[in-house]
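Yeah, one chain of the complex is gone here, protein chain that is, but the others are all in their spots.
Up next is chain A:
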Amino acid sequence: MSSGASDLGARSALSVGARRPVDPGGRAAELRLAATRRRRRGYLLFAAFALPNLALIAVFSYWPIIENIYLSFTTWDFISPQADLVGLLNYQALFSSSAFPEVLWRTLVWVVVVVVVTLVLGLALALLFAQRVRGTTAVQTLAFSPHVLSGAAIATIWLLIFDPHHGLSRLVFEAFGTSSPAWTTDGSWALWALIIVSIWKGLGFVAIVYLVGIQQIPAEVLEAARIDGAGRWTAFRRVVFPLLSPTTFFLVITQTISAFQAFDVIAMMTGGGPAGETTTLSWFIYDAAFSRTDVGTSSAASMIMFVVLMAITVLQFRFVERRVHY
């Protein structure tokens, strides 16, 4: 791609040295021809520069949706020569089973708790950072760092914390006079363990995004509120929080989408267990395809996730459009 592109490039669009000398009579026609030729070269170059990327997007982002729709109407085990069409059977089976509605419910709990708690704590942290107490920068860096670290690694770190025999959890619970629960193997605690880790991982990111939002609030606005006699809480409730609503909306959308797809923490800490107690939609999709080799069920569940996330994304786009007209 590159060598051909450079040859063409030497004489293309903006270059002037390439025009052949012409006789005065045919000059206009010659110029027009040269312009066409330049445009054609531009097309070729565009293709050389942009098509690899666009082709990869077509194959690995768009095609999966199309084939996924088809596969969700079939049964297949990866091995049989071809997938058998079964119509809506996969969807019917999912919703008539007792396990799948539970998976959806659990996913909803996961997403709502993770998003709400992360946003509330993140905003509190951002307001704290905005005070600019000495040492704030260091704590900001520290809080943000989990965002750039492997989720799998963060999960193992928390496995250590949650360990009921040697971990910090035992220390904390013994301080309250009880023994630590076996977080990751006890069905009533496992989901909450994962939720805590997800919140811990996302908190710093949310805080920094909120901090950027807070820093964009003009000082005069706060000044005016103060002159009007607003206390801290009133100023926050009436001025700061409303002005942060675009940030909040952005975070709700992006955090919801990523919470839906949370995977590495589950894979590392519980593997969907114990007894399916931490099987969310994202783990279910993986497990159905790659442990049970039930392609139809997995792709039907994928379609459900796709539709839900699409609806959320459309909401975001409509919101953005509305803001543009302001």
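Keep in mind that, in the parts below, a residue touches a chain if its C-beta (ideal position, glycine included) is under 8 Å from a C-beta of that chain, and two chains touch if they have at least 3 such contacts; residues count from 1.
Convention: contacts and distances are computed from a predicted model.
Visitor: I want to check something: the complex is missing a chain, and I'd like its UniProt protein name from "CoA protein activase", "Carbohydrate ABC transporter permease", "Acetolactate synthase" or "2-oxoacid:ferredoxin oxidoreductase subunit alpha".
Guide: Listed in its UniProt record, the absent chain's protein name reads "Carbohydrate ABC transporter permease".
Visitor: Considering the whole complex, which of A:29, A:88, A:120 or A:149 touches the chain not shown?
Guide: A:149
Visitor: Can you name the residues of chain A that touch the chain not displayed here?
Guide: Looking at chain A, the ones touching the missing chain are residues 2, 5-10, 12-17, 39, 42-43, 45-47, 49-50, 52-54, 56-57, 59-65, 67-68, 71, 78, 125, 128, 130-136, 138-139, 141-146, 148-153, 156-161, 163, 165-168, 170-171, 200, 204-205, 208-209, 212-219, 222-223, 226-227, 229, 232, 240, 246-247, 250, 257, 260-261, 263-264, 267-268, 282, 285-286, 289-290, 295, 298-299, 302-303, 305-306, 309-310, 313, 320.
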